[in-house]
Structures are given as C-alpha cells and as structure tokens.
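Excluded from the complex is one protein chain; the other protein chains are retained at their positions.
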Amino acid sequence: MVSTTTTTSESGGFDPAGAGALRVRARAVRRSPSLRMIGRRLLLAIPVIWGTTFLTFCLMNLLPGTAASALLGASATPQSIAALNVKLGLNEPFPTRYLDWLGNALHGNLGTSLATGQPVTSLVLSRLEVSGELIALAFLLALGCAIVVATAAARRPGGIADWISVVVSTAGLSVPSFVVALALVLVFAVKLKVVPPLGFVPISANLGWNLRTLILPAVTLAVGIFAVFNRLLRADLIDQLQTEDYVTTARAKGASPWRVLIRHALRNSLFGLLTVAGLQIGALFGTTVVVEQVFSIPGVGQQLLSAISNEDVPVVEGIVALIATITVLANLTADLLYAVLDPRIRHDSASS
Amino acid sequence: MAPAGPATATPDAAALLDVRDLSVVLSSGGRPLRVVNKLSYSVGRGETLAIIGESGSGKTVSSRAVMGLLPAQAEITGSIRLLGSELVGLPERELRRHRGSEVAMVFQDPARSLNPTMKIGRQITETIRLHASTGRRAAERETVELLGRVRLPSPERRFHDYPHQLSGGMRQRVMIAMALAGNPRLLIADEATTALDVTTQAQIMDLLLDMQAEYQMGLVLISHDMGLAASYAQNVLVMYAGQAVERAPVRELFANVRMPYTKVLLDAVPRLEREPRSPLPAVRGGQPDLDPGRRGCAFAPRCRRCEDDCRQREPALETHEDQHSWACFHPEDPAPQPAGPTLRKVQS
Partner (left out) sequence: MTVQAPEQPTQPGASLRALTWRREPKPRWKGRLRRRNLDLWIPGVVLGALLFACYLLPLFGVVPNPMNSDLTATLRPVFSPGHILGTDAIGRDVMARILYGGRTSIEVGVSVNLIGIVVGGLIGMYAGFRAGFLDSLIMRVLDVMLAFPALILTLVIATYLGPSELNVIWAISVFSVPAYARLARAVTLKLREERYVDAARMSGRSNRAILLEHIAPNVLPQLLTYSLLQIGLVVIIEATLSFLGAGVGPSQPSWGTMISAGQVYLSTNPALVLVPSAFLFITVVSLNVLGDGLRSRFGGAQ
C-alpha cells in the first residue's frame, strides 16, 4: 500500500533490512544497458500516466452527484441542472468526454474550472510554484539531515546519532503527518512563538518571512522522508564497512575511519540514494495535501482539496493528471540520473 | 646437530619486522577461537618470506594484526615490532601512521579491493597525501611516475580511468602502486596473485620482486601455494592452526621437509613424475581445534606420525638445524625429497 509517509520502494512496501539495498538496486540498474532501460522505462511511463488519468476521469464522472447540482446548490431545479449539464458538456457520452479531455490535455489545455471559469492549467501552475518550493525545501532538509545522521550512526552504531535517528524515525512513521505538524505548531508557534502557525508569504515579497512560513511545513514533510533515507543509508553504509574489500584497502592505506566512511563508503551510497529520493516524490504529494491544509499554504494540495469539495471536476482532473505525470517523470529521472552518474555505466568497461 | 633452542629467543635487532609470541583470540558466537597461536618470525630488509598455509591457518589474521586492521574485539597478545616500534596495544590513531607508510599491503582481489567509483589515479594520490604534505599536482605527477614504474602502459591516460576499465593484471599493478605510494619498508602481499591467471601471476610476481629490490623492502608473500614459495621466496614459514609449524630457507625446506604437515602439503601436489592413475594423497581428518584450552599438537588428530606425547603437550617451534625450525616431537626423517616444481627465481 502506498503510504503517506513511508517509502514506495518498487516492491510496493517496506524494505525492512535495507542493508545493501541502495547498491543492490544500483547493480540491477547497471545490468541492463542504458538505452534499453531508458526505452523500457519510457514505455512503462506512458500507460501509467494514461491509466491514472483514466481512473480519475472514471471516478469523477461515474460517481453519484453531479457538478451541476453542486454548483447550483439549493436553487437547483431539474431543468436548470439539465441546462447547466448541456452547457458544461456533461451530457455527452462518457467516451466522448474522455477523449475530448485527453486530446485537450495533450495540448496542454486542461479545461476550465467550473467554479471560477479560469483555465485549469494556469490556475494549477501558479499554485505549483508554491508547492514546489515547499517540496524542494523539505527534500533538502531531509536529505541533508539523513546524510549527516546516517554517517554519524554508521561511525558509531548504537551511539547518540543512532538514538536520535531511531526516535525521530519512529515518531515520523508512527503518526500521521498532521499530528507531526500540529505538534510542531504547538511547540514552535504557540509556545516559543518563533514562527507563525500558519499562512504564507511568497518569496517575491520577503525571503525571510517566506522561509519562516515554510519552515514548519517543510520539516513536517521532511520527517517522513528523513526516516526512509536515514534507514536505508545507514544500513548501506554499515554493510559497506563490513563487507566491501575496498574499505579494507582504504584502511590499509592509513585513512582515518571518518575518511573511509565519507570519501569511500558514502560516495558509493549516494548514487542509490538519489534513486530512492526520486521515488519518494510520489508519496510526498500525498503528505503535501495534508500539510498545506494544516498550515494554510496556498499550494496545489490545498487547491485539490477545495476542488474536491466543490466538485470542480476539471480542476481535480487536471491536478491529478499533473501529479501523476510528475511522479512518473521523477521516478524515471531518478533512474536515468543514476545511470548517468555511475562511472561504471558512463565509461565502457575494457576487457575482463 | 644440537638444537639451537627456541627460535624466538634472540630478537633480530636489524629486522624490519619482528613478531614474537603473537596470539590473537577472536570470539565467534561466544566461543573464543585462538586463530593465531604464539607466532614468531622476523623479516629483514631485502628478505622475501613466504607464509604458507590453508584457509583458517591464521596467515591472513596475523598479517592483519601487523597492519593493525583487526577489530577492537580481537584480543592481541605478544609483540609486533615494526622498525623498532611496538605495535601491539597502540591506539588506532598511532597505528594509522604506520599503515601505508611503513608497512603496506597488497590484497587478493583487485576487482573488489579498489573503490569502483573513484578514479584510480585519485586512489593513489590519496595514499601519497595521507602520509606526506604533498600538493595535488605534485602528488599527481608522483602517481603517474609510480604507475609507470609498475609497468602500467600509458600511465597518464590510465590515471583518469576507473577500475572497471582495467584488466585484472592492470588492476593489481595499480594496487601495488598504491601500496608503494607511501614508500613502505615492508610490503605484505596477501594472496596477491591468487585471483589472476597464470601468465599474469608470473608477471605480477616478477614485478613485486623488482619493486622489492628497487625500494629495498622486506617482502612477505602470503599464500596457500607452495609453488609460489618455491619460485619466489628466500624463506618459508608454514602455518597450521595459527601456529608456525616449520620454517626454513626455501631450498632446505623442499629438500629436507620435517614437519609431517608440510610433508603432506608437498605430497599432495599433483606431479608429472607420479604414477599415472595413482590416488592423490590427501589429508584425512577435519578442521583443527582452535579452542584456546586445547592441549597437544593441533595436527595430532590427522598426523600419521602422532604419538601419545603429541596429544599431551604442544610442540614449540625450535631451531634444530641450520636456520631450519620445526614444531614437532616426531618429525620426518631427513630423507631427500623429489625436488618440487622448478625453482625459478630465488633472491639471494
């Protein structure tokens, strides 16, 4: 089951041990020659995107309740509903409507919002900037902290860093993100009053305030992915230290344990971490919806929620399609990036 | 010939490496295993010592002990003197200063022993800059020169290569260059050629010996391959169950094998002179007992010359004849042995 805060590794669930997982995945990617792999992934991406948009369209249009009646509200009479249906093109047969939508979507036209009449594409894109900044911030935070903590934990397993990471990870994975969010608000906004509890200031207005309004939501998002990164990275680092021969060589050269850890082991783990990071973006969108709601951040997630409750079908469609595309592309990019960065793939190997 | 007493009595002051009564006890699932048992040997400048033994004989662990690469849980007793400095009991920080600079190691599998995501040039400059305050450019120049010395073709281009772009033999040359980068006095080659094909093996061994001469180093060859010892070493030390069971100059060992275990090793070698279809002699029995409380000779259960006293007391390594020591109460008779595989290049 794809969760809000835990990993969507390709097995579709938890990766309990995680040991060597980053580099096992790396080896798997390496085995298939780059071009073939790219081709295959691209081919797979297309049905995935199509499938999700189709699924959403079905849901939107086959479920009880129609947009028209919602829009008209209490003053709805059967005739006015019917009239609005015609106007919105909702009385066309389902396949027609879908193909119309699909055709337009491929041209970048995601329809018009039923609530505001504005084109969906521009509505969504403007919100996407905000969500994008939030997600990017969360990512950087999670990645940075995970690398530092996992390295320290690998250096001294069972030490302080290990304890911290266990506590944070457990907390992050055992409660819904809104609980984490509210806890953070309680401590930092209500009691300590260092940041506002909600609201958003765009970057164009004031960078300092922008960061201050985004820091708590970013941390909330980051906690979940931190847990995943940290567990995998730590396990991978320790696995390298224990089983890989080049670690022995590095020590035999007279390198200090930190140097061995950072310049040799971490180096090799980072590639795999990138791939996992890409896969996390999908799960991250789900959490973003919740976080934007709690902190009143005017992003794509909040927009989705209000569109759902307004039954603003084109907007919901558009956002879902967009998120599906971004998720799939992120996964694809992560894999490709790995293939590009790993020197073993970049340079052809010589004999034996 | 009167026995000259235990081989460990007089420390060799001029020796590069002087190991005395080294014992290493590791804990395996709660049970202690004495993997190295009162090992003593020494290596001098320009000397080539081969340490021969099976897997589990303690040869690798003892060399790791010299390098200081054993985990903290290992109990190390005895003495390891490298260029006069005592290594046993030193903290990690101190050990690191010796590693790579005074004593260096070449490992078995160069494919796995090199970091796959780092250019080989960089892996060598790292060694140089760890032990000397050399600038980056100077280190790079030194590395290219080193790569040339280990006879790697086109060293300037190879500098920027990754390990997977090189063949097995080339990788091992890189490992050797890396080991030499710190200007070590002592080089330990732990099964350095086992993973290579025969032709490459010979080339690498020749290279090692040439480098030894050039750098005036002591060279320790660790192997399970008697032929290697015969071809390249001056002195041979045979280990079994963590103990040194026989030590002699190479010709003497092959001519005059004494320890029954060594004899069995030599006998088991397939030889062209043997009768066709004659069964290959093998050692019967199982793994030696590494329990620290074991009494008697470790080889006793499998030895055909075993007597009662062998099971009661542990024989110590004693020098009996000229430079030839063995640890056995009932050694083989000094009958002439068929000369083993052709002795090719022996350092004098």
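When the chains are written out, they are named A and B in that same order, and each has its own residue count from 1.
By our rule, a residue touches a chain if its C-beta (ideal position, glycine included) is under 8 Å from a C-beta of that chain, and two chains touch if they have at least 3 such contacts.
Computed from a predicted model, the values in this text were never measured in an experiment.
Engineer: Touching the absent chain in the whole complex: find that residue among A:Leu123, A:Ala218, A:Val294 or A:Ala334.
Structural biologist: Counting the whole complex, the residue in contact with the absent chain is A:Val294.
Engineer: Thinking of the whole complex, not just what is shown, which of A:Ser113, A:Ser131 or A:Ser177 touches the missing chain?
Structural biologist: A:Ser177
Engineer: Touching the missing chain, which residues of subunit A?
Structural biologist: 1-6, 8, 11-17, 44, 47-48, 51-52, 55-56, 59-60, 63-65, 157-158, 162, 166, 170-171, 173-179, 182-183, 185-186, 190, 197, 238, 241-243, 248, 282-287, 289-290, 293-294, 304-305, 308-309, 316, 320, 323-324, 327-328, 331
By definition in this document, only the chains that are shown with their structure count from here on.
Engineer: Indicate the whole-number Å distance between the mean C-alpha point of subunit A and the mean C-alpha point of subunit B.
Structural biologist: 53
Engineer: Would you pull the subunit A residues touching subunit B in the complex into a rising list?
Structural biologist: Those residues of subunit A that touch subunit B are 244-246, 248-257, 263-264, 267-268, 271, 342-344, 347-352.
Engineer: Taking the complex as given, what residues does subunit B use to touch subunit A?
Structural biologist: Residues 67, 69, 92, 96-101, 104-105, 107, 109, 112-119, 126-127, 130-131, 161-162, 164-168, 175, 178, 182 of subunit B touch subunit A in their complex.
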